[in-house]
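A single protein chain has been omitted from the complex, and every remaining protein chain is retained in its original position.
Labels for the chains are A, B, C, D and E, by order of writing; each one numbers its residues from 1.
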Amino acid sequence: MNVSELLAEAGILMLVGMVVVFLFLSMLIVAIKLLTKFAEAYPDPIKPKRNEIKPISSSKTSPQVIAAITAAVKQYKARNK
Amino acid sequence: MNVSELLAEAGILMLVGMVVVFLFLSMLIVAIKLLTKFAEAYPDPIKPKRNEIKPISSSKTSPQVIAAITAAVKQYKARNK
Amino acid sequence: MNVSELLAEAGILMLVGMVVVFLFLSMLIVAIKLLTKFAEAYPDPIKPKRNEIKPISSSKTSPQVIAAITAAVKQYKARNK
Amino acid sequence: MEGLQTLWESTALAHFEFGQIIMMAVGLLLLFLAIAKGFEPLLLLPIGFGAILANIPLAGFNDEGGLLYYIYHVGIETGVFPLLIFMGVGAMTDFSALIANPKMLLLGAAAQFGIFATLFGAILLNLIPGFDFSLQDASAIAIIGGADGPTAIFLASKLAPDLLGAIAVAAYSYMALVPIIQPPIMKALTTVDERKIKMEQLRVVSKKEKMIFPLAVLFLSAMLLPAAAPLVGMFCLGNLMKESGVVDRLSNTAQNELINIVTIFLGLAVGSKLSAEKFLTLETLGILGLGAIAFSIGTAAGVLMAKLMSKFSKQPINPLLGAAGVSAVPMAARVVNKVGLEANPHNFLLMHAMGPNVAGVLGSAVAAGILLALVG
Amino acid sequence: MEGLQTLWESTALAHFEFGQIIMMAVGLLLLFLAIAKGFEPLLLLPIGFGAILANIPLAGFNDEGGLLYYIYHVGIETGVFPLLIFMGVGAMTDFSALIANPKMLLLGAAAQFGIFATLFGAILLNLIPGFDFSLQDASAIAIIGGADGPTAIFLASKLAPDLLGAIAVAAYSYMALVPIIQPPIMKALTTVDERKIKMEQLRVVSKKEKMIFPLAVLFLSAMLLPAAAPLVGMFCLGNLMKESGVVDRLSNTAQNELINIVTIFLGLAVGSKLSAEKFLTLETLGILGLGAIAFSIGTAAGVLMAKLMSKFSKQPINPLLGAAGVSAVPMAARVVNKVGLEANPHNFLLMHAMGPNVAGVLGSAVAAGILLALVG
Partner (left out) sequence: MEGLQTLWESTALAHFEFGQIIMMAVGLLLLFLAIAKGFEPLLLLPIGFGAILANIPLAGFNDEGGLLYYIYHVGIETGVFPLLIFMGVGAMTDFSALIANPKMLLLGAAAQFGIFATLFGAILLNLIPGFDFSLQDASAIAIIGGADGPTAIFLASKLAPDLLGAIAVAAYSYMALVPIIQPPIMKALTTVDERKIKMEQLRVVSKKEKMIFPLAVLFLSAMLLPAAAPLVGMFCLGNLMKESGVVDRLSNTAQNELINIVTIFLGLAVGSKLSAEKFLTLETLGILGLGAIAFSIGTAAGVLMAKLMSKFSKQPINPLLGAAGVSAVPMAARVVNKVGLEANPHNFLLMHAMGPNVAGVLGSAVAAGILLALVG
C-alpha cells in the first residue's frame, strides 16, 4: 500500500474506532443505569453492623492490652504512693 | 466391548477396588499403631514452655503500649486533679 | 584426553581461574573506592527523620489502646474507690 | 462498506451459536451459585468465568495461542495443577484426629463404595440409548463420588478429558450440596439414640507421630499402589512440610500464594472445557445424575460401616461419623457435627469427624490410583 | 597462549559493538528515571535492567536457552503476562465513582481520540523519507495514547513485536510524565472559572452494583467486540474476584504476589527487546514523538468533551475531569485534582476524576480490540 491508501485506511480506522468506542461506552452508560435501577429494586440486605462503640473491639490485642494496663497502672500507683 | 462385558469389568473393578481400598487403609491402621508405639518409646523432647503468665508477652507492642499507658495515665491524672 | 593432558588443563584452569577471580574482585575494590568517593561528593539528601519521641507513634493501634486505657483506668478507679 | 462489513463480522453477534449462549448462561449460573449461594466459590467462580470466556465467539480463548488454551495444556493436561493443589491441601491438613483414632480409616474406606458403585451405575446407563460410556469414562465419572475436586480433575484429565468440564462442575457442585444431600440419608439410616452417642475424647498426638505419618502413607502407596503415588506423594509432601516445622516458609507459600495462583488457573482451565458440544449432551445429564447417586451411596456406605464397627467395638462409635468418610473436607465433618447436635445439643462431633474426613481424602486418592492402574 | 586467547575472547571487551554500549546507557537512563525520578519504577526498573542484560555480548540472555529468551516467549509472545497484569489491575480497581456517575464514560471515550489521531499521524510520518510504518505498526504505536502499559504491550506483541521495546518504553515514560504533559493543555483549554466548578457529591454505590458491573462490561465486550475480550475479560475477572467478596484469597493473590511476579518478568522481557538494531532507529524517534502527541491529543479531546457535556448537562461538569479520561490511573486523576486545587483551594476533584480515569482504561481496551479486529 502506498501512503495515500494508508492514509485513507487510517482515516477510516479513526472514524470507525471513535464511533465504536463511543457506542460501546454509551451502551455501558445505559447498562449502568439499568443496573442501578435493578440494584434499587433489589437492595443489598442490610446487615446488622457490628457495634463499633464498644471500646475494646479487637479481641486480638485486648487481653494483652488489659494485662499491660493492669501492670502499668499498678506500677504507676506503686511509684506514686 | 458390549455392555455385559463392561458390566462384568465394572463388577470386578468394584470388588477389587473396595478390597484394595480396605487393604490399604487397614495397613495404614497397623502403621499408625506401630507409629504410636514408636512415638511413645521415643517421646518428643519436652521443651521448656515459654512462661505465658508474664503479663506483657508481646515484645512487639509492649513499648508502645507502655508509652501509651504512661501518657494516658498522666493525662488522666492531670484532668482529674 | 589422557590424564596428564587433563592435569595440564586443570593446572592452567587453576592458574587462570585464580588470577581472574583476584583480578575481578580487585577491580571491584577499586570500583567501591571510587563509588565511596562519589557518594561522599554527592551525599544522600538528609531527610527530616520522623519524630520518634512522640509516645504514641503507631496510628493503627493508638485509638484502640487509648480506648482500652480509658476503660481500664476508669474500672481501676472504680474498684479502688 | 467493506470496513463496516469487516466490523460487523468482527462482532460476536454475527457468529453466536445457540449452544454458546446456553453455555454462557451456564457460566453465569455457576457464578451465581458461587457468589450468591456460596457454593465452593474458590473454584466455581473461576470455572464459571472461564466458561463464559471460552464461549465468546471469535475471542479465541481456547484456540491455539489463546490464554485458556495455554493454561489448559500447561496445567491440566500435564496434571501439574491438581497435584500442586493437592500439595497445598496437604499443607493445610491436620491428621491429629485420625492418628488418635486410626480405626476411623475404615469409615474413609467404606465411603469409597460410592465411587465403585457409581462406576457400575455409569456402565448400566449404557443400556439407555444415547449413552455410550467407556470404562475410562465411567471411572472418571465415578471419582465424583470421592468428593475431592483435585482428585477428580486429575483422574478425568487422564482418563476422559472430554468429560472433564462436566465432571469438575458436578464434583464441586455436589461438594457444595453436601449439607443438603447428606442429612436425610444419615437420619434414615440411624436411630435418634445412635445419633446421641458421645465419643471418647481424643488423645493428644505428638509432633513425631504427625511428622512420620505422611511418610508412612507415602511408603504404603509406593509399595502397594504406585499409580496413586503422584496424588498421595504431593499430598504427603505438603503435609510433611507443615508438620516438620523446619520449612515453614515453604509450607506457608504452598498453602497460600501457590495454591491461590494455581486455583485461579485451574478454575479458568476447567471452565474452558465447558463448551457447548462437550457439555450440552446427554452424557452431562448422566454425569450430574450419577454424581448425586455417588455422594448418596458413599454417605450411606460410611454410615453403615460405622454401625457395623460400633457392634464390634468396645468404645461406642456414633454412626453419623461414617458420613464424613466421603471427604468433602471440612464440609462433611461440619454436617456430622450439625446433625449430631440436633440429636444431642451437648454432643460435639466435629473433632471426631475430622478423622474419617481426612481418611476419605486418602481413600479417594487410593481409589483414583486403582482406577488409573487398572483402567488407565 | 591458546588459553589466554580463549580467555580474552570470552571477555565482553573483545566483542562489544557500539550499539550495545549505547543500549546499556539507555538501560541505565531508564534505571535512573525509575529510581531517582520515580518514573513508574515498578516497570521501568526491570525494563532498564533487562535492557542492560540483553546487550551484554556473549552473555546470551536473548539467545535460545537464555533466561530472557524463555521469559519473552513464554510470557509476552503468548500474551499471558499482560493479561495477568490486567487481571491484577482489575482486582485493584474500584468502579464506584464511575457507577455513581456513568456519564463520565463519555470522557473516557473522547480521550481515546489520542489513539486514533496518532494512528493517522504515524501513517503521515511515512511521508518523511526513512519512515515506513505499516498499518500494524501504526496501530501498535497509536495505542501509546491509551496510557495503559499492559494494553500497549499486549497489542504491540500481536501487531508489531519488533517495535515492542520502544512502544513499552514510550508508554511507561509518558505515563510518568503525565504531571508535566497535561497541566498546560488543561489550562490552555479552560478558563479559571471553568476550573473552579464544583461537582456534586457522588452517591454511595451498592455492593450489588459493583458486583454486576464487571459482568455487564464483559457481556458488552463479548457481544460487540470479542477481539477486546481477552483484555476486558481478564480485567473483569479480577474486578469480580474483588467485588464478589467470596474469593478474597484469590483476589489478594492476584493483586499482590501474582502481579508482582509477572511484573518482574514482564519488565525483563520488555527490556530484552531493547536491542540496538531494533531500538536505535529512526522509528524509535518517531515513536517517542508520536507518543507525546498522543497523550496531548487525548488530554485535549477529553477536556473538550467535558466542556461540550457541560453545556448539555443539568449538573455542572468541571472540564478538567476530561483530562483524566486518558487513564494513566491514578496519576491523571491526581493531576486533575491538583490543577483543580490551584484554581479553587477547596475543590477536591480526586474522587470525581476516578470515574473518567477508570473509564479510560475500558476505553483503551476497547480501542485495542478494534485495532486487533480490523488491523490484526
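Everything that follows uses one rule, which is that a contact is a pair of C-beta atoms (placed from the backbone, for glycine too) under 8 Å apart; a residue touches a chain by one contact, two chains touch by 3 or more.
Not measured: the values here are computed from a predicted model.
The omitted chain makes contact with just one of the residues D:124, D:215 or D:304: D:215. When the full complex is taken into account, the listed residue touching the unshown chain is D:229, out of D:124, D:202 or D:229. The omitted chain makes contact with chain C at the following residues, 1, 3, 6-7, 9-11, 13-14, 16-18, 20-29, 31-33, 35-36, 38-39, 42-44. Residues 78-80, 83, 87, 211, 215, 218, 222-227, 229-230, 233-234, 237, 240-241, 244, 246-247, 249-250, 252-254, 257-258, 373-374 of chain D touch the missing chain (whole complex, contact as defined above).
Within chain E, the residues in touch with the undisplayed chain are 3, 6-7, 10-13, 24, 28, 31, 34-35, 38, 41-42, 45-46, 49, 52-53, 56-61, 65-67, 70, 256-257, 260-261, 263-264, 268.
Simple rule for what comes next: only the chains that are shown with their structure count from here on.
Chain D maps onto chain E through a rotation of 120 degrees [Cα fit, steps of 5, range 0 to 180].
Among the other chains, B has the CA centre that is most remote from the centre of chain E. Chain geometry summary: the mean Cα position of chain D and that of chain E are 41 Å apart.
With centres defined as mean CA coordinates, chain D is found 22 Å away from chain B.
One finds 35 Å separating the Cα centroids of chain A and chain B.
Multi-chain contact residues of chain D (touching two or more other chains): 3, 7. Residue positions of chain A touching 2 or more other chains: 16, 20, 61, 65, 69-70, 73.
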